[in-house]
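Let's turn to chain A:
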Amino acid sequence: MNFPILSATLLAPILGALLITALPRKQEQLIRYAAAVSTLASLVLSFIIFLTYDRALSGMQFSESIPWVKDLGVSYALGVDGISIPLLLLTNLIGFSAVYASWHTEERVKEFFVLLLLLISGVMGTFLATDLFIFFLFYEVVVIPIYLLVIIFGSSKRVTKEYAGMKLTIYLLIGSAFLLVGLIALFIKGQALLGFPTMDIATLSRADFPLTFQIFVYSLMAFGFGTLLSMFPFHAWSPDGYAGAPTAVSMIHAGVLKKIGGYGLIRIGLFLLPAGARYVAPLIAVLALGNVVYAGLICMTQKDLKYIVGYSSVSHMGYVLLGIASVNLISINGAVMMMFAHGVMAALFFAMIGNLYHQSHTRNVFDFGGLAHQMPRLAVGFMLAGLASLGLPGTVNFIGEFTIFVGAFRQYQVLTILAISGIVITAVYILRTLGGILFGPRRPEWDHLKDLQGVDLIPLLILGGAILIVGILPFTVMDLIDSGVGQLISQISPGQIGGIF
Partner candidate 1 sequence: MIGLNHYLFLATLLFGIGIYGVFAKRNAVAILMSIEIMLNAVNINFVAINRFIQPADTVGQLFAIFVIVVAAAEVSVGLALIISIYRQRKSVNLDDFNLMKW
Partner candidate 2 sequence: MGYQLLAPEIFTAVLGMLVLMLGLLLPTQCEKLVGYITVAGIAAVLIVVILGFNQEAIFFQGVYQIDRYGSFFRILFLTAALLIFLMSSRYTDWFGQRQDEWFSFMVFATLGMMIMVAAGDLITVYVGLELMTISFYILSAYLLNDGLSAEAGLKYLIIGALSSAVLLFGMSLVYASSGTTIFTDIYRALNHSHYQPALVAGIVMLIAGLCFKISAVPFHMWTPDIYQGAPTPVTAYLSVASKAAGFAVLVRIFLISFPDTQFDWHGVLAVLAALTIIIGNLTALPQTNVKRMLAYSSIAQAGYILVGLVAANAYGLKGLLFYAMLYVFSNVGAFTVTTMVEVENGSTEIEAFQGLSRRAPMPAAVMTICMLSLAGIPPLAGFAGKFYLFAGAIQADYLWLAFIGLLMSMISVYYYLNVAKAMYIGVNSSDKSLAIPAAAKVALWVCLLMTLFLGIYPGPLVSLTEMAIRLFKVG
Partner candidate 3 sequence: MNLNEIAFYVISGLTIAAALGVVLSRNIVHSALALIVTFLGVAMTFFELDAGFLGLVQILVYAGAISVLIIFAIMLVMHPDPSRTNLTTPSRDTNFWGGLLAWIIIAAIGIALGKNPWPIPQTIPTDTDRVGAIANLLLGNYVVAFEAAAVLLLLAVAGAIILAKGVEEG
């Protein structure tokens, strides 16, 4: 067995968290360094994975598998393919940035970084797991650190942070309850069909689940994962949650956590239950339109920066859902790309908002104006995130959106046309917001704000760099995604799916 690089990536933040637990409370700087080093280790490792993954071979690679619970057929099985690597990379890009975005946390530094590192590990785990049980384990692990981070370090504006945290937690957990019922049903049915218990996703995919069962379980998953993906009308947790959360949590939550929903729908829903996916897809597509247009319109009325980004992330998830609901290679490629794209964009946005809020203690758009005078670098960050958000070519978001549109257009013409109108809506609210806070006359009350400097720049560089590099050279990531999605789709037995591909 080679060096277990996936385990190492996964465990690095956990080790960091343990180390921090052992450090004395007063050594705040040391704690920050420990967090930074452990996330950096994960980042570097995931880069190595990204670079050394054999794209020609495709399929699951770097696999590790240790039998875990025999009678459930659970094994501690990790593996990555073209779908998970971009998301793994995304997690670590954001995780590493998040550490720096919260560098100025003064209160209870120890707790903060322990929880943050656990959160990062948990998210990573879902993308690495190739076993349903392990996947779900990590899926829910993340909820509680988030709750604590929100209530301890969050902020109360329109809603209190306690309310926001509780809403987010309970909402997502209820979604996951439905999901869990689906997963257990899948496991039991799989056991009945295959004759032995297994939680291995690839093995389960060999079972021919009956159509009604597929529809039932996929619907449960669509609800469970859809809630996490803030599918309309189950998105209510998302804006409030992001508004209440501290910067790092907003970054990770909007950046990667939400994507677990999309990832799950593809990796588990579509892969194991293709016929069910196909059956439920039109409904999801309609709801996706709800996301895009409805949430987009709401963004126009929001005044709190975090609410704007919160609703906009709901809106953008509509594209991902549309991609997933269109169930073809192109659209799913686009959905995965869009998840990556939205991840870096939203994280950058939240990092910038966090920095601004940390200094000014307000997030109301109307309180600001002309900040580009005082804070040109911050303005660059905002502009980059904003332009990415509205899907400008040259940013990675364009690649995602364009690909989704091409894929979805084959499946649902009218819906896609309506969804594309979202690019206009997005432009309206993003530009209004950017214009409102960055441009306009200089306001002397903000003269005391310091521009990004030192470690503050790291999120901007890392995330902005990702936005631009992948945006300009999309094939670096898209080829990978294509190999993953292509492999996944080719493994779905053609009898199950009909002529959809």
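Criterion applied: all candidates are chains of the complex that A comes from, given by their letters.
Assume a contact is a pair of C-beta atoms (placed from the backbone, for glycine too) under 8 Å apart; a residue touches a chain by one contact, two chains touch by 3 or more; residues count from 1.
Small disclaimer: the values here were computed from a predicted structure and weren't measured.
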By the touch definition at the top, chain A has one partner among 1, 2 or 3 in this complex. Which number?
2
Chain A to candidate 2 touching residues, read off their complex
68-72, 111, 133, 136-141, 143-144, 147-148, 151-152, 162, 166, 169-170, 173-174, 176-178, 180-181, 184-185, 187-188
